[in-house]
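Okay, here's the structure, questions in a sec.
Other chains of the complex are left out, but the ones given are in their true place.
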Amino acid sequence: MKESNALSAKDITKLGLYSSFLQASFNYERMQAGGFTLAMLPALHKIFHGDKQKIAEAMKDNMEFINTHPNLVGFLMGLLLSLEENNEDRSLIKGIKVALFGPLAGIGDAIFWFTLLPIVAGISASFALQGSIIGPILFFAVYLVVFGLRIVWTHLGYNLGTKALERLKDNSRIISKAATILGVTVIGGLVASYIHIEVLSTIAINAEHSVSIQKDFFNKIFPNILPMSYALFMLYLLKKKQISPSILILGTFLAAIALSFLGVL
Amino acid sequence: MHEITLIQGLELAVMAIIVGIDFWLEGLFLFRPIIVCTVTGIILGDINTGLIAGGLTELAFAGLTPAGGTQPPNPILAGVMTTVIAFTTGIEATTAIGLALPFSFLMQYIILFYYSSFSFFMAKADTYAEEANVNAFIRLNILTTAIVALTYGIVVFFSTYVAQNAMQELVQSMPTWLIHGFEIAGGILPGVGFGMLLKVMLKMQYIPYLIIGFLFASFIPFSNLLPVALVGTALAMYEYFRDKAQMASQTAIGGGGSNEGI
């Protein structure tokens, strides 16, 4: 499929492992650019038979802003290298990188951060809470596999190469839409099960008995209405009011203490 | 009421360096509380406390992800300190989580600081790139990672070994409402994290999915989120195939149209 197969399967496997350096010099200007370039270096070196000129060019391109999902970045790297091998036009290669890292991030985050983590966390925590070492072991095992998959993605990306490109570019929109759907659905579930707000106050409605605001009011209106409201309130402050997360965390913190003091929560 | 020996303090620091690197690279997920707490427990010779603390902290932090390059309260410090505080002061892990939060925040801000300041290295990186100076380029990446790793070691050593007595006194002097307040904060905090996620993901058209996930988790009893994930998968796949079919049919029509054009 390729004119000059400079890279061996072993090189691609290595690439998959190196891809773990993606965030080695993470920063807000270029995000993962540094680590991304780092991981590509050995392969680039081999492709260009050490031709400093070409390597420099490739490195410069790779040093541009990129932010994608560490578990899947190998796929992108493999894909790009297969293009480098066919020495496709630099701007094409760059274009593809820019086109794909975003969707890949969306997919990766939806699957690994918002879905896999809470699930594995939930299951293994339920063991740990019984004082069983199975919990952490299970957790570790799962993520060992996930890590191993990086090599698979990388080979996949490399082998698909130019062929799959068209299809990828067409589908990337609807794929990341699907990923977002998964992500948002799970987040809806997370809000209901990971935020805990329990109002303690009660109101005396008449002589004999009094109603608990939580049980008789909020829960009657809607269970978890408070967690959802709070999450949406945060969303509002972040989006509309541009308030920084740090401030919201601090605020939440102080509010919690204050309400504890007042005996509301 | 236990003591942390110097040895243990150093061991904790070493662990912090290792999981710190893992945290930075998001590699093997050793930086998650369930792992960190367990190891801490082992180091302190009280694995059971480690496991309980791990379970609780993991659940509390599972929603706080760095997706999108954001930086949540730090899971490593949360894990270490929850275990350490429960161990040294003998209070419940649920309470310890709350008291560990300030440390978690501290580390969060340190990381944020690095996120910004490491930008200055980029200029250097560019020049190395132009010169194709591979070795210098590698060193640079090692340097940044090393800085983070070391920081973890130091912060953890101080927060655990050095600060332990101060910690104990502090906790004893704390009124219950304050401690309870910390607990509560731990329960509400994920809300901020979800708010951040939603800011990234929640376009109007995705609200239905938020509602469905929320309703499902609110009314159907399950022991983990897998069912919700399955619902999400079903919906995602449905939408994917619909869109795909539509793309196909439209290009078909489009094609038809252009042919007619000829």
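The first chain written gets the first letter, and so on, giving A and B; residue counts start at 1 in each chain.
FYI, contacts are C-beta pairs under 8 Å (C-beta built on N, C-alpha and C of every residue); 3 or more make two chains touch, one makes a residue touch a chain.
This is a predicted model, so every value here is computed, not measured.
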Chain-type multiplicities in the full complex (formula in displayed labels): A x3, B x3
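As a working rule, only the chains that are shown with their structure count from here on.
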Intercentroid distance (Cα basis), subunit B paired with subunit A, Å: 11
Residues on subunit B engaged by subunit A in the complex (per definition of touch): 24-30, 32, 34-35, 38, 47-48, 51-52, 54-56, 58-60, 62-63, 65-70, 73, 101, 105, 108-109, 112, 114-119, 121-122, 125-126, 128-132, 134, 137-138, 140-142, 144-145, 177-178, 180-182, 184-185, 187-192, 194-199, 201-203, 206, 209-219, 223-226, 228-229, 231-233, 235-237, 239-240, 243-244, 247
Interface residues, subunit A side, partner subunit B - complex: 20-31, 33-35, 37-38, 41, 45, 52-53, 55-56, 59-60, 62-63, 67, 70-71, 105, 109, 113-115, 117-119, 121-129, 131-133, 135-136, 139-140, 143-144, 146-147, 170-171, 174-175, 177-197, 222-224, 227-228, 230-235, 237-239, 245-246, 248-250, 252-253, 255-261, 263, 265
